[in-house]
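Structure record follows, encoded as structure tokens.
Every protein chain except one is present and positioned as in the full complex.
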Amino acid sequence: MSKIEKRENIFKKAWGHLSLRIGLIGSIIFALLAIISIFWTPHDITLLNISNRFLGPSSTHWLGTDFFGRDMLSMLMSGALTSFIVALIAVSIGLLIGTPLGLLAASYGGIFEWLVLKGNDFLFAFPAIISAIIITAIFGPSAINAIIAIGIFNIPVFARVSRGGALSIISNDYIAAARLSGRNNFNIAFVHILPNIASLLIVQSSVQLSLGILAEAGLSYVGLGTQPPATSLGLMLKESQSLFLLHPMLAILPGLTIIAIVLFLNLAGDGLRDALDPRLAKQGALDSAG
Amino acid sequence: MFIQQIKKSLAIFAFLTLAITGAFAQSSEVNLGMVLEPPHLDPTAGAAAAIDEIVYANIFEGLTRIDENGAVLSSLASSWDISNDNLNYTFYLRDNVTFHDGTKFDAKDVVFSFERAMADDSVNAQKGIFAVIEEVRAIDAKTLAIQLKRPAGDFLFNIGRGDAIIVSRNNFENNKTHPIGTGPFKFISWNKGSRVVLEAYENYTGEPVSLKKAVFTFISDPNTAIAAMLAGDIDGFPIFPAPEAMDVFANDNRFNVIIGTTEGETILATNNKRAPFDNLLVRQAIAHTIDRKAIIDGAMFGYGTPIGSHFAPHNPYYVDKVNTYPLDLEKAKVLLAEAGYPEGFKATLKLPPPSYARRGGQIIASQLRQVGIELELINIEWAQWLEEVFSKKDYDLSIVSHVEPFDIGIYANPDYYFQFDNEDFRAIMSQLGNTTDDGGRRALSYYAQDFLARHAVNGYLFQLAKTGVYNADLQGMWANAPIEGNDLSQMKWTK
Partner (left out) sequence: MAGFLFRRVFGFALTLFIAALAIFLLLDILPGDPARFILGINASPESVNALREQMGLNLPIWQRFFSWIGGVMVGDFGISHSQATPVLELIKERLVVSFPLAIFAMIISIMLGLPIGIFAARRRGKISDSLFMTLAQIGVAIPSFWFGMLLVLLFSVKLGWLPTGGFISWQDDFFAGLKSLILPSFALALPQAAILARVMRTALVDVSSADYIRTAQAKGLTKGQAILRHGVQNAMLPVLTILGLQFAFLIAGTIIIENVFYLPGLGKLIFTAISERDLILVRGALIVLIMAVTFTMLITDLLYALIDPRLRSRTRQ
């Protein structure tokens, strides 16, 4: 069986998984809404129209308007976009820096491995909220700070997962064979180990993505994340919380959107894990984010 | 549907709390909410408004004190004489005054307090108050003489402010953490991050107070503030942090919403030395573009009074200049073109943390975009604002509320962060400083207001309102805030 065929088979098997289907479809719908907002939203959210504020749902404003008279649907779309982007880049930071470190630590061992592990311990000592506080204190609050803070937290997560994954297969025969044929550790790490832990990384990414969206919301809520006039789901929650008793929908909609996106991403992640590699469940891939 | 359910449940809840609080209403204890916690409690060593909001007129007293309308009342000085040349003041001090540590208060404490504030190493935030003083002298234990360098019409007002309170000359080092004053309330405890507790001072000899105990609780989250008021955990919020939620309380007879005035002129601060804002035409164009009503509605949810110059509307010398440059986008575009910016331009708007600035900034950016001025919003903390905007003058535009009373004189300082450098205005101000008769001061004040409005030095937005929310059974709160403070001395429960 060729590699391609094998992969198709996995996806077919995965698709049979109910939670994966729900999760994937749900995530894609929200991701699409977010992406569309780059080019088009039902209304322009940069123009404030104060006299239009607090409108209920209507044919022009499907979900009503907020305290600045901005269209809620458009706000949710743009807000979701920011939340997705923050989480995505933060995951990429973790993947791009953490994975190579973890792989090389596993294949080289020795002092390098020790250094990576110490570095991991060090970074773990800085939960996202603490890094965010420090970064914000220096550079002022912005979505970029949230990205960096969450990204820093993702580095040790991916380093740990990829090192663990690498250690579990490094004793396999084909790695030994590669070593015998004169491949160096670097080559082994990226050519032979990386493809084999790809599924592990995909699952972890989906988990970190959903955690990233929650973390962005938390950071924005305490004022360390996205800043107006940009918007994000967390910021929308923050800005509408105090209107909850008078205009509850302004706070409920972004809250539900966060819950829905995180839920769908987690369902997709669970499904992927079950479908790609049941053994992954043991790795305890779920983590807490700060 | 949902809203109705909430309202219904609130009604049930209202009944419950009435039943519960009814039992405690005879209380002589009040629990007030504050947004910011003070860094310490010594009003002579810091500018934070939160210090005065706890200690002013409660723990500490000055020679004079200010009432809720800005009038000067007697305090530690029960009366005073002023010489004909307005240079020599003689204060007669109140009898049998003691500090909270039990020691006697006399004129030497006043001399000590004033000299400490005037000293070279003084860290008083309003050192300027004392600049007019030539000499402070104790004639005897109960009489004090102050000689001024020049007549100052606002002297009695200024020494009634929080920065000029009298400390004990024997016990002042610990005022930051354990303030010792002469006021009707003494300091009991401070749970950092949570609350400050005061209790009535048993040996107070001034007008008796009704409350036995007062707690100031620090709640910075507007949402939590709403919940705390609704649940009855807090009896009042002198400056409620969420104007957007005032309707919750206005529509509920358990609460009393008190809207008053403050000394806070909220302005679109403009760097008058930086292009293109050094061009009068550009500033006029901005003035024509600003829709004050939208800003007050959007940022303050309707609470605030439009202003057209740097002057408080409740001041007797106020003159309405709001219509100097009426809302007119076409005119603004013409002016911009005339100034050489037919397509508009880009600039930055630095915003400190208060919601009037953060929300107001978004609205102003949206308004100015209509005439082609693209503003980049930069949110900064107070510490950064002080350094970048105020000290280094590294800004284009900013939004800030100037809360000092009668502070139009800042425009005479070319180094002030607006960098308005105008010989004529300095002349008006120095003339005002030398004028003591009411008619003359009024005419000059009118002229100065008009001058600033015409020069569109800053964008004049609105006078900050004092939005207080209290339990309906509580009385004697200040509606206005002529100075920072929460005077507890008149407060009492009616039930």
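Each chain carries a letter (A and B) given by its place in the written order, and its residues are counted from 1.
Here, a contact is a pair of C-beta atoms (placed from the backbone, for glycine too) under 8 Å apart; a residue touches a chain by one contact, two chains touch by 3 or more.
In this text the structure is predicted, and so the values were computed from the model without any measurement.
Screening A:Ala31, A:Ala137, A:Ala178 or A:Ile202 for touch with the missing chain picks out A:Ala137. Of the options B:Ala47, B:Ala339 or B:Ala443, the residue whose C-beta touches the omitted chain is B:Ala47.
Although one chain is hidden here, its contacts on chain A can still be listed: residues 113-114, 117-118, 121-122, 124-127, 129-130, 133-134, 137-138, 160, 163-164, 167, 210, 214, 217-218, 221-222, 234, 237, 241, 244, 251, 255, 258-260, 262-263, 266-267, 281-282, 284, 286-290.
On the side of chain B, touch with the chain left out of the figure occurs at residues 9-10, 12-13, 16-17, 20, 37, 39-40, 45-48, 120-128, 176-177, 191-195, 217-221, 223-224, 227-228, 230-233, 353, 381-384, 386-388, 390-391, 404.
To be clear about the criterion, only the chains that are shown with their structure count from here on.
Here the CA centre of chain A is 45 Å from the CA centre of chain B. Those residues of chain B that touch chain A in the shared complex are 2-3, 6, 10, 221-223, 225-226, 230, 242, 244-245, 247-248, 294, 297-298, 358-359, 361-363, 365-366, 369, 377-381, 384.
Those residues of chain A lying in contact with chain B across their complex are 46-48, 50-51, 53, 67-68, 140-141, 227-229, 241-246, 248-249.
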